[in-house]
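Got a structure for you, written out below as structure tokens; questions coming shortly.
Only one protein chain is missing; all other protein chains are in place.
Let's look at chain A:
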Amino acid sequence: MSNGPLLQAKDLRVSYGNFEVIKGVSLAVQPGEALAIIGPNGAGKTTMFKALTGEIDCRAGQVMFCGADVTAKPAHLRTAAGMGRTFQVSRVFLDLTAIDNVIVALESRDRNRGQRKGPWWRAAPAAALISEADRLLAHLHLGHLRDEVAATISHGDKKRLELALTLALEPKILMLDEPTAGMAPADRMQISEMIRSIRRDHGVSVVMTEHDMDVIFSIADSVVVMNYGEIIAAGTVDEVRNSQIVRDVYLGKDMYHAAG
């Protein structure tokens, strides 16, 4: 891999029908960097995530990942290449238990690496895989929910379980769409501490959207501000916070809690 950016969007354009939602956005994430995308609701942050991860096609522009053009690559290949993504409304496999959710993700990771733990004819997951899944659950404080069916666990626990699924893939970049949305303040701090420790331990990059400024300050190195599908400001956390244009967009509202 080159020493260029890990993830890069070049003049990305996305439309829903005739309605252009992303109007030529360029951004770059360096290896190990944490970038926060902020902006009011409807600014196009989630759509940007979808375009970067391959959930939707872009009308124009380019997505580069690890130095390769992945614009035409389907989502599962981008995932296999190292993009780990969570959804704004958390998505896990609801009919499966917490441990099985993680096992499915671990097995998918191994399959994409051409690995298999244990002999092919063995139907049950290998012991090594089960203990890896248990470690992940414990790491995310979900150990006690191991055998609970995911549909029955709380909203915050689902968000953490989704994070566990994503971490199971050992991604190069974590793409988190509002990782603390709808959580109690204590849970928010716990999640941001977790993300910081993951960055510390594994050196993964992070791209996140978030409304809670405390979370952003504690995690992000730099911030991009979007409005109506365009980037209106970019810089370090402090630069963006003091930028006049950002204040204008939020019209003097408390920008940190402007858009719910």
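Please note the rule applied: a contact is a pair of C-beta atoms (placed from the backbone, for glycine too) under 8 Å apart; a residue touches a chain by one contact, two chains touch by 3 or more; residues count from 1.
Everything that follows uses one rule, which is that contacts and distances are computed from a predicted model.
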* Structure fact -> Among "Rieske (2Fe-2S) protein", "Deferrochelatase", "Branched-chain amino acid ABC transporter permease" or "Protocatechuate 3,4-dioxygenase subunit beta", UniProt's protein name for the complex chain that is not shown is "Branched-chain amino acid ABC transporter permease"
* Quick one: say which of A:66, A:96 or A:232 touches the chain that got left out. => A:96
* Just one of A:109, A:172 or A:188 touches the chain that is missing; which is it? -> A:109
* Taking the full complex into account, what residues of chain A touch the chain not shown? -> 53, 55, 74-76, 79-80, 85, 87, 91-97, 99-100, 103-105, 107-109, 111-112, 116, 121, 123-125, 130, 147, 149, 165-166, 168-169
